[in-house]
Each structure stands twice: as structure tokens, then as C-alpha cells.
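With one protein chain held back, the other chains of the complex are shown just where they sit.
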Amino acid sequence: MQRKLTLGLATGLVVTLLTMTSSVFAQKSATDDIAKYREMIADGNPSELYEAAGEDLWKKPAGPKNATLEKCDLGLGAGVVKGAAAQLPRYFKDTNKVQDLESRLMTCMQVLQGRDPQEMIDAAFQKGPKKDMEAIVAYVVTLSKGDKIKVSTAHPKEKEMYDLGKRAFFFQGGPMDFSCASCHAENGKRIRLQDLPNITEQKGAAMGWGYWPAYRVSSGQFWTMQQRLNDCYRQQRFPFPIYGSDVTIALSMYMAKTANGGTVETPGLKR
Amino acid sequence: MADPMRVRAAENGGTVDVKILMKHDMEAGQRKDAAGKTIPQWFISTINVKANGKDVFNGQFGPAVSKDPFLNFKYKGAKGDKITVTWIDNKADKRTDEATVS
Amino acid sequence: MNDQRRSLLKYSAVFGLMASTGLISLAQAQEWNKAAFERKSLDDVFKILSSGSPEKSAAVTLNAPDIAENGAVVPVGISTTLKAEQMAILVEKNPSALAAQFFIPAGTDSFVTTRIKMGQTSNVYALVKADGKWNMSVKEVKVTLGGCGG
Partner (left out) sequence: MKKTNIKKLLAITGFILTSSLIHNAAVAQQKNDPKFNKMIQDSFRAEGIAGLDRIDQDATQKFCSDTQFANSKKGEAMRVKIQKINMDTIKQPSDGNYIGDWKAGERIAQSGRGATWTDKADAAVGGGCYNCHAIDPKEISHGNIGPSLSGYGKLRGYSQEIITYTWNRINNSKAYNACSNMPRFGHFKLLNEKQMQDVMALLLDPESPVNK
């Protein structure tokens, strides 16, 4: 008897709660469904197709010097690819610069293969030399999958880049007054049904930095971090960030450093 | 020439799980290029999978299959089976890749 | 062994012979069903697949998300406890309803997963032909607008 009463009360309470929160509930289920969708497409990431092509390009002699990229130093010594993406961006003594993966690869292509970096900078994404770059990036980042993000700001130039990046993250401009922070500085926010990681915190930064580069299902393309940032700025209604420019490297440094300790999940699979 | 596929095939309890990723634009003929011209249909139309020379799967795609198509199926087989995947598209371009069941 | 099965076996044997002797190519052996893929409506495709009106069956499971974050890639799987000979995926509101069809030889599981494009929210149909008869399962998949939209 008592049990029945309790049960009845509990049911009543549940019904009330359900009615009260029905709209919240509907929203919650919509985001849950999106999570289910993502789970379903997680198997069979087309990034693999790029990664295979990238490995070939890494080992194939090219450029005026007809050399491979196998001696490229990504920060762990000449030719070490395994784990390299997890510790970028970083300071490189030979260029006296902080470089991200793509700007470093341009250096390697220039020094080892004799290719002109300007051609890479000027090329459109997904075309010409950029297509090669994208495949090579897919190959390199796959070899850090599962590693911990481990970016250093010990060198003064690294620290400086981090500080510049942090400032750039909050820099508003354009006809919509947007900065990166407009969308990525609070927890629990969404655009439409897409969760927005809070990049100012470790957890959110790892969600962002750790999953790019990624295959983007909406465009059917593999996007490097440079292209990801480029399209962020496009949507922010900014002018065009030059490929490998300091603002892109500074932002990468800020995101990567904030994400330290998170896991490299690249190449990711994104909407 | 078409880009290579990724074929993964793993045996577990007498069943081989085959996962195939094909590199193809799968153009549906619905999009327009920068000049406003419709981009013509271009898609993989048939796919055949053999294990040790014997058909284990046949598929036909329309242009509504996603870009870089993914296919997963299972057949009764064993480790060491030689899997041969062939696709043909509507422009008669074709590609064959092989994998060994692990 | 019933007659139908016997005739099917005979047919496959002849076909197999033709294929192995090079009389027909792979493409011809499973010739792409142009008519079915070019029909617009569900009913037209049903007709061409000579499926009549397929019956809804609990034995057919359509594995698809309730909401697709992007219509360009919608994962769709079919599995069934029936012994499938042929399977098909149809999207009611796509420009052409038939997205893909599969032929399942003996020894292959009655299971397939692929990914399709959907222009808008629509019913998705999983069709399974077993014992010469078509069965189906239907599910609505919502296609949402995602991202900043620019």
C-alpha cells in the first residue's frame, strides 16, 4: 500500500517534471541524437584515403632538388614523424621562428626539395600544391593519434607567440564584431545544434585542437588546421588570413598550449 | 587514374567483417560550378567484391551515395582470404584493390 | 529442393560459366539498373524492382540516425533475420528515390552499411528481398541545418 502510494507520487512527480521541462527535454534529445549520428559515422573516416596519399608524397622525390621529405625535422629530429604533431607549434632554431605543422612543412619543402613556399601560400585550398600539403598533413597527424598534446612555451618566442595568440583570440573586428571568443569562450554553448568548445579552458581547447585536422562531411574534404582557421575567419567576416601567417600560428599556439594534456584524436571526422 | 581504396577485412568467429572506403567525388549533378554551369553526374555505379575469386558482394550505387563512399558487409570466411574489390563509375573509369583478411 | 531453388541454381551455373569464360563482363553480370535509379518516386522504383508494395516487416531493421547533422553524409544500414537475396535503400524525398541496391550471395550475411546523401528531412526505406518477396522497414531521418550557415 505504502509502496503503491510512493510509486504514485513518484510517477506524478516525473510527469510534472516532464511537462515542465518538455522543451528542454526535446532540445536535449536533439543533441543526443546528434551525438548518436556522430557515433555512427565515426567508423570509416575518409581521412584514411588522404593519409595513404600523404605517406606516398612524403617518400617520393619531388621539387627542383628531386628530394623526399624523409629528412624533414618536425621538432623531434630529422625524419621523426611519430609523435611530431603532438608537440607543435614550437620554436625552431634554424628558422628562428615558432612554426605550426604546415609552416614547418613549407620550410622542409623549401630546404629539402627546393620548392618556393610562395606557391604554397598563394594556392587555393584543396587545389594544386595545397592538395599535396593536405595529404601530407593527414599522414603526419595520423602518426600522433592517441598521443598526449604536449606543447611547450619554455622558449621566450614560444611564450610570446602564446600571448599574441591569446590576444588575437579576443580581437574583435568586421561588420559583425566577431572574435574567436564570441563563440568559443563559454561552456555549454551551441550554434544551431553544433556544440561550441570553450577554447579558453583545457577541456574545450582539447575538444577543438585535438580533433583538427579532420575530414569534414559537409564539404567532403580533408581540412588542415590552417583551412579550419581560415574558414573561422571567413565566417567571422574578417579579411583573409594569409596561409601560415603569424596570427594563425599564434592562435594555434594559444589553443594547443591550453589543450595540453588532452589527447590527439586526429585526423578527426567533423560535420 | 582513380585513387586507391582502403580495404579492411578482419575475421572473427568465422565471419569476415569487410570495410571499404572508396575515393570518389560522387557528383550528384545537382551542384553548379562558379560559372553557374551544372556539374554533371559522376558516380561509382557498380561495386563487386570477391573472396578468393568468388563473389561475396555486389552493389549498385546511384548518385545519392555520399562522396568518398563507405561500405561495410560481412561474409562467412577465413583469415588469409584474398579480397578483391572492383568499382566502375558511370564514366567507365574503374579501380581494383586487394586486401588479405586478418 | 523446390523447383524455384533448382531453377535459380541452374541459372547461376549458366551465368557463372558465361562469366568465367569471359562471355560476359562483371558489369553485365550485375548490370546497373538504370531504369530503377532514374525513377523519381518510390512507387516507380517499387514497380521496376517488381516489388509491388513491399510489406512492412519487423524482421527488417533499418539502422539510421533520427537526426543527421549533415545531409551530405547519412549513415544507413540494413540488417535482417531473413535470408536476403537483394537489399535496397530508398529516400522518399530525394530527386531519385533509389540510393543504392545490393545483391547478397549465399554465404554473405544479410547485412550492409553505407552512407547516403539526403536533400531534406524524409522517410528512408530499407527493402529486403527474401524468398522472392520484398519486405521493408521505414524511418524518418531529420536533416538539420548546421553550423553558421555561411
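By written order: A, B and C. Residues from 1 in each chain.
Criterion: a contact is a pair of C-beta atoms (placed from the backbone, for glycine too) under 8 Å apart; a residue touches a chain by one contact, two chains touch by 3 or more.
From a predicted model like this one, the values you see are computed outputs, not experimental measurements.
*Asks:* Using the touch definition from the header, name the shown chains in contact with the chain that isn't displayed.
*Replies:* A, C
*Asks:* Can you work out which residue in A:Ala35, A:Ala62 or A:Ala181 touches the chain that's missing from view?
*Replies:* Selected residue, touching the omitted chain: A:Ala181.
*Asks:* Which chain A residues would touch the chain omitted from the figure, given the whole complex?
*Replies:* Residues of chain A in touch with the missing chain: 23, 26-27, 30, 160, 164, 167-168, 170-179, 181-183, 185-186, 188-193, 196, 233-235, 237-242, 245-248, 250.
*Asks:* If you put the missing chain back, which residues of chain C would it touch?
*Replies:* Against the left-out chain, chain C lists 67, 142, 144-150.
Note that in this section only the chains that are shown with their structure count from here on.
*Asks:* Would you kindly tell me how far, in whole Å, the mean C-alpha position of chain B lies from that of chain A?
*Replies:* Computed value for the inter-centroid distance: 29 Å.
*Asks:* How many angstrom between the C-alpha centroids of chain C and chain B?
*Replies:* It comes to 15 Å between the two C-alpha centres.
*Asks:* Would you mind listing the residues of chain B that make contact with two or more other chains?
*Replies:* Chain B, residues with two or more chain partners: 66-67, 70, 72.
*Asks:* Two or more other chains in contact with one residue: find those residues in chain C.
*Replies:* Within chain C, the residues that touch at least two other chains are 72-73, 115.
*Asks:* Spell out the residues on chain B that touch chain A in their complex, using ranges where they run on.
*Replies:* Within the complex, chain B touches chain A at residues 3-6, 19, 21, 23, 25, 66-68, 70, 72.
*Asks:* Which residues of chain A touch chain B in the complex?
*Replies:* Those in contact with chain B are residues 43-44, 46, 48-49, 52-53, 215, 217, 220.
*Asks:* What does chain B use to touch chain C in their complex?
*Replies:* Touch list, chain B to chain C: 15, 26, 28, 30, 45-46, 48, 55-67, 69-77, 86, 88, 90.
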